[in-house]
Each structure stands twice: as structure tokens, then as C-alpha cells.
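With one protein chain held back, the other chains of the complex are shown just where they sit.
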Amino acid sequence: MSQHPSHTFASHSLAELAERFGLRLQGDGGRRIEGVATLAHAQAGQISFLSTGKYAAQLAATNAGAVILREEHLADCPVDALVAADPYVAYAKIAALYERLPAAAPGIHPSAVVDVGAKVAPGASIGPCCVIERGATVEDGAVLGPHCIVGEDCIVGAQSRLVARVTLVTRVTLGRRVLVHPGVVIGSDGFGLAFERDHWLKIPQLGGVRIGDDCEIGANTTIDRGALDDTVLEEDVRLDNQIQIAHNVHVGAHTAMAGCAAVAGSARIGRWCQIGGNAGVLGHLELADRVTITAKSLVTHSIREPGEYSSGTPLQDNRQWRKSAARFKHLDDFARRLSALEKDNNDE
Amino acid sequence: MSQHPSHTFASHSLAELAERFGLRLQGDGGRRIEGVATLAHAQAGQISFLSTGKYAAQLAATNAGAVILREEHLADCPVDALVAADPYVAYAKIAALYERLPAAAPGIHPSAVVDVGAKVAPGASIGPCCVIERGATVEDGAVLGPHCIVGEDCIVGAQSRLVARVTLVTRVTLGRRVLVHPGVVIGSDGFGLAFERDHWLKIPQLGGVRIGDDCEIGANTTIDRGALDDTVLEEDVRLDNQIQIAHNVHVGAHTAMAGCAAVAGSARIGRWCQIGGNAGVLGHLELADRVTITAKSLVTHSIREPGEYSSGTPLQDNRQWRKSAARFKHLDDFARRLSALEKDNNDE
Partner (left out) sequence: MSQHPSHTFASHSLAELAERFGLRLQGDGGRRIEGVATLAHAQAGQISFLSTGKYAAQLAATNAGAVILREEHLADCPVDALVAADPYVAYAKIAALYERLPAAAPGIHPSAVVDVGAKVAPGASIGPCCVIERGATVEDGAVLGPHCIVGEDCIVGAQSRLVARVTLVTRVTLGRRVLVHPGVVIGSDGFGLAFERDHWLKIPQLGGVRIGDDCEIGANTTIDRGALDDTVLEEDVRLDNQIQIAHNVHVGAHTAMAGCAAVAGSARIGRWCQIGGNAGVLGHLELADRVTITAKSLVTHSIREPGEYSSGTPLQDNRQWRKSAARFKHLDDFARRLSALEKDNNDE
């Protein structure tokens, strides 16, 4: 259960880390590393990293036991070092050794409510107050923290982890090693309405949601199920917090979205795309692979070419901004007057 | 209980559907329809629909048993058909026959916590881990899925459905047939603060929330209760996911808002309005009936006339956008220079 965590701490020698991740060691291979920290705060028993020149100044003063860095910074390193082509990638792998996840013992917490028609693998861990409904499946090694709801006909794939208070409504399939953070709702009704004379009629949402292997879904994100076909996230899609994915959206593999991004119904987003914070994509559009949308931009047409796209205006002092904004309303008039002046000059 | 769904499937003859919904039948009235699907994926036992010319190309190739369409498309239909003035409306009604909702048996799940001072109608269904607090009322035919909280002095109207994990904080009244999706919070404190010298004082939020009949509230949407009077949604208001409705907002009947829209305190929105995704309305403004706000627009002044309103700039390649954005800061200067040039020319 999540409330019986293991409290053992990891310890590895520098030589061990170098060999395990194919890094070049400079210094004392026998040095014990018990954790990771920033260049500014690391102590003797900890390893830090330098991925950009931006923090190079901190390198000289670091008290870290060792630093992961690029060849180019090695000469300036006052302590032991591990040389990596990409120090941030090497750091990600090394830091994972020191992450202390709650050890989740297999089994079902007595306060959980599991329907007789649900399948829970013996190796799965179901936390306090979870509700597993009829026709649901939780595969081996899956870990459900407290207050998770797995609705009818939902599948939680092997080794997936629902941190806490995650709701899978219905017809949701999570692949393997999917990580879902608290407050997430997957498989809620898509927003489908038909207008009849003077009132709305609800369009039944009869599809489901398919989430690929190795996806991560941030806190309080919502992903609606499809109207007829499914809403789909391919493998390794990474969603930050409070993202809204509407019904029948298709997100390509390895695409990442920052907090508060929103994608409207039936939009199709390519692979290796990056959607900035609070950016929006209108419905039924298509984005090619490797498209980047900057923060708070609104995508109003399909994008066929890889590249970076933006909308909006720059931040200004409010008094200045009011002047720009007032003039924005008359841009069409300006354009006509500018053309008229050019014509006059040419006629002279 | 939600974990004992009915698994019976619906089956209707084409003639039956035609008669029930007043549609013109062409073809075999005896054909059995067991479900709905898209033109592209429908099989012999399923009915599909064509509401816009956009998908007309798919009509010729469909394997559907029948298609709901307009008179004008009848000639191109290779299979049986139901002719409707508005195929999407007809589809909404027919699809509803095939939606399989969990059958909710009346009663209170043993894991639910119901205060002795709460009233739960015998015909209501209270799911696992629900909490019904003192002074709360759940009317007949209401269905509460798992993990719903109905706080003090809240009322859940007859036939309303709280899908799962819905929180009604206090002084919230839901009308009849209200549908609320997971993660919704209604009746939380409005954001009221007074600044005294060097710190904030909280303004107690003493009002409530009134939600009319037939409203739908999307996943993770938040609706604050009023400071003194109530926050109000009239009947048939339709809210998508992650919408924020601040205290004392009044939303007129039949208004719909797309995902991530936000309405600030005491704004008054008319009837039949449509607020686009991530659009915002500032506080204390009034919007007339039948106002449409496009996605991501910010409403900064009251709107007296029906119509469509927008703000923002179009999406551009980032390099181009940077140039436009830089020039935006100097629009006021441009305007002055333009006028000066016009004056020069006229003086000549």
C-alpha cells in the first residue's frame, strides 16, 4: 500500500554510475553518492549537473561531491566529474536511482470497493477508498493510490501508476507504464450538442479513450472520450497540468504539452510536437509532425510544415499598451491610407 | 449502484425509428438497427448520419445499414435512409436509444457516509464512498456515482446525475435532470478580498449557487458561490470542461461555453450566448442575448448587441510574428506619422 513506503536510501559509487550509464569518470571512482542536488546546494555526498553554460559560474563554487558535465566544462570543475554528451539526460537517469517512491505492496486495501465483475491482477496494488467497477481490469504491477476510480470497461495497463484521486470514467484503456497524477479525469463525456428550435439536445458520447504506453498525464488534466470513435494519445505523450483534450482528438507519439494547453474536438496533432502553456488548437485542425506552438498562441488553421508558430502581442507598460491596442482597431484604415499616400507620391 | 450496470443492448427496426421521430423512411422498414457509428466505420446493423456536405464523399462508400440525411443527399445514398430536416438532431435522439448508462439501483452503498440530518429519497442511488452532509437533500431518481460529496444545505434535484467525484460545497441547489461530470466543484468560496494596510482580509462568502433544470457541467469545472446573493445558471446552460464561473455570475438560459472559458465576478451573460474555448469575460460586465465570443477572446466591455465578437491576433510563423509583434508596440507612433504625411501632402 502507498502508506507503507520503503525508507531505504540509495548509495552508489561514482565508478558504478560511470560504468552503468557509459560516462567518463574523472576523479575518485570510490566516492559514494547518496543523492542529487543543485550546484548551489549540493553537499559532499551528492552529485549535481551542469547542462548549460548559464550556470557555469556556480560550478567553481560548488560543494558537490561530483558534477555531471560536458567535456568543455571539465577544466573548470573543482570536484570529481562524470563527463556526458548530454549531462541533462545523464542526470535524469542517475537521479532516478535516488527517487524514493512509496513501495506499493500488492493487494487491495480493505477500504477499497472492488466489484465482483472487475479483474484485479494479484500483483496490482489498490489503495484506500479506490472504487473498481464492473468490467474493469487492473493489470499486473499497476499501482493505484488512494481514491482512484476505475469505471466500467476501463483497463489500467501493467506497471501503470495512478498517483491518487484519478477517475477513469468508462471505456478508457491505459497502456503500460502510464503515469497519471491526482485530479485527472479520463473518459468523461465529450461536449456534443445539437440545437433544436430553442434548446440543446445532448449527443451521446459512445466512444472511448486510448492512452499509449509511457504517457504521463498532469494533475487536474481532462481527456474526454470520443463521440463515436475513440480519443487517442499515442505512446510517450507528455501532458502537464490542467490540460483539456476534447473528444476524438488524436495526439501523435512523443508530443509534449505545457500546462493549461487545450485541444478542441477532432483536432489531429502530429508526433514530436510541442504545445506551449495555455496554447489552444481549434477543432478539426491538423498539425504536422515537429510543430512547436509558443505559449498562449491560438492555432486557427491547419499547419502542414514543421516549425515554430505564434500569435498574440508583446507585453507593454499598460499606458503604452492602451495606445497600441486602440490603434489596432484601425489597422485596416491605416493600410488604405498608406496605399493612398503611395499612389499620390507615384502620381507626382 | 453504478457497479451493477445493465448489459442489455437496444434493437429497433428502421420503421420504428422513422415513426418515433417523424422521419421519412426510404428502404427496408424491417431492417434491425443495433447501434450507431460514423459513415466510415458503420456496419450493416448500424445507422449513421450525414449532417453536412463535408462528409458527402463518405456516403457513397458507407457500409452502414442506414443513414440519416437531408432530402438533398437522398439520391446519393447507397443504402436505406431516414430523411430528416436536421439529421444531426435526429441522430441525437436515435443515438440516445443506444447509449448504455450504468443502471443505478436505488439505495445507498454501504461505504457511503450519510448524515442523520440528510434527506435521501428512497428512489435515489448513492454510490460508493459518497458523503452526504447535514441538511442536504437528494431527490427521487437522482444518481450519485462514487466519491460524490453533497455538503450542508445542498439540494440535488430529481433525476439529476453526478457521474463521479463531484463536490457540492454548501448552499448549492441543482434543478432536475442536471448532469455533472467528475471533478466538478460547485459552491466553493468566491474570491473576495479587502486589502488592509499591508495584508489581505477575506470577505466571507455567504451566498449560494442555483443551477437550473437540464444544465450540464463539464469535468473539473468550478462554480463559486455568491458573496451575498447567489451565483445563478438558468435552465439548459451547457458548460464544457475546466470552466471557471466566479461568484455572483448570472448565466442566461441555453447559453453554452466551450472548454476553459472563464467568467469573472458579477458578470451577467444573456440567453442563447456561445462563449468560445478559453474565452474570458471580465467582472461586472453585461452580455446581451445571442452574443457569440470566439475562442481565446477577452471581453473587456459590456456588449449590448447580438453578434460575434473577437480579440487576439492570427497565428504566424514565429519569425514573421516576431516582426509584427515588435511593430505592434509602435502603432501609436505609426498613426501620428501617417497623419503627418497626409497633412504634408494636403499642404502641397
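Per-chain numbering from 1; labels A and B assigned in written order.
What we mean here is this: a contact is a pair of C-beta atoms (placed from the backbone, for glycine too) under 8 Å apart; a residue touches a chain by one contact, two chains touch by 3 or more.
Please read these numbers as outputs of a predicted model, since none were measured by experiment.
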**Prompt:** Of the listed residues A:147, A:210, A:250 or A:268, which contacts the missing chain in the full complex?
**Reply:** A:147
**Residue, one of A:134, A:165 or A:225, that touches the chain absent here** = A:165
**Message:** Contact with the hidden chain only, please: which chain A residues?
**Reply:** 2-5, 36-38, 41, 86, 88-89, 91-93, 95-96, 98-99, 102, 109, 111, 127-129, 145-147, 163-165, 179, 181-183, 214, 216, 218-220, 236, 238, 240-242, 254, 256, 258-260, 277-278, 295-296, 312-318, 321-322, 325-326, 328-332, 334-335, 338, 341-342, 345
**Fill in**
Missing-chain contacts on chain B, rising order, are 111, 113, 115, 117-118, 129, 131, 133-135, 147, 149, 151-152, 165, 167, 169, 183, 185, 188-189, 191, 193-196, 198-204, 206, 220, 222, 224, 228-229, 242, 244, 246, 260, 262, 264, 278, 280, 282, 292, 294, 297-301, 307-314, 316, 320, 323-324, 326-328, 330-331, 334, 337-338, 341, 344
